[in-house]
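Complex shown without one protein chain; remaining protein chains in place.
== chain A ==
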Amino acid sequence: MASKRDLSNNLRPSSLWNDLNFLSILNSSSNKEENPDKDKSKVNDPSTDGQIKIVRNKHKPRISLARIRKMIKESSLNDEPSDEALFVIDKAVEIFIESLVSESYENVKLNNKRILTRRDVDVTIENIDSLGFLIGVLD
C-alpha cells in the first residue's frame, strides 16, 4: 500500500506544517510597531511568494476565555482551570486553526482553485500525523 506521502495526484508532503518559518511569523509580531492601534492587520508580502503574514495582539485572547472555561466545565473535564491556562488554550486554538487553514490552502493552490473546500481539509487531516486525532471525528 502506497504511503500517503507518495500519492502524486495533487497531494504532496506537508512541508508548511513543519516549516518553522510559518510559526516564526507569530514571534515577529512583537517587532511590528507600525500599527499599534490595530488589533491585527494582514499584509501580503510579495517577497515571500504569497505567504501570509499575520500581525495580531499576541497578549490578547481572541476566543472568549469565558467560552473556553464553559466548554471545559460542560464537558466535566475540570472545574478550576487557571486564567493563564485558559489564555494558553485560546492562543493554541488560534494557532491550530491558522495552521490547519494554511496547510489546507496549499492544496487549494495546487489545484488552482479560489475556494477552500471540505475536501482540502480532509486531505490535510489525512496527510499530517499530528492531526490523526481528527480522523473519523468530523463526520
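By definition in this document, a contact is a pair of C-beta atoms (placed from the backbone, for glycine too) under 8 Å apart; a residue touches a chain by one contact, two chains touch by 3 or more; residues count from 1.
Please note the rule applied: contacts and distances are computed from a predicted model.
Q: Looking only at the UniProt record of the hidden chain, which name from "Sorting nexin", "DNA polymerase epsilon subunit 3", "proline--tRNA ligase" or "Small ribosomal subunit protein uS7m" is the right one?
A: "DNA polymerase epsilon subunit 3"
Q: Spell out, residue by residue, where the missing chain touches chain A.
A: 18, 20, 23, 26-27, 30, 40, 42, 44, 50, 52, 54, 56, 58-64, 67-68, 70-72, 74-78, 80-85, 87-89, 91-98, 100-102, 104-105, 108, 114-118, 120-122, 125, 129-131, 133-134, 137-139
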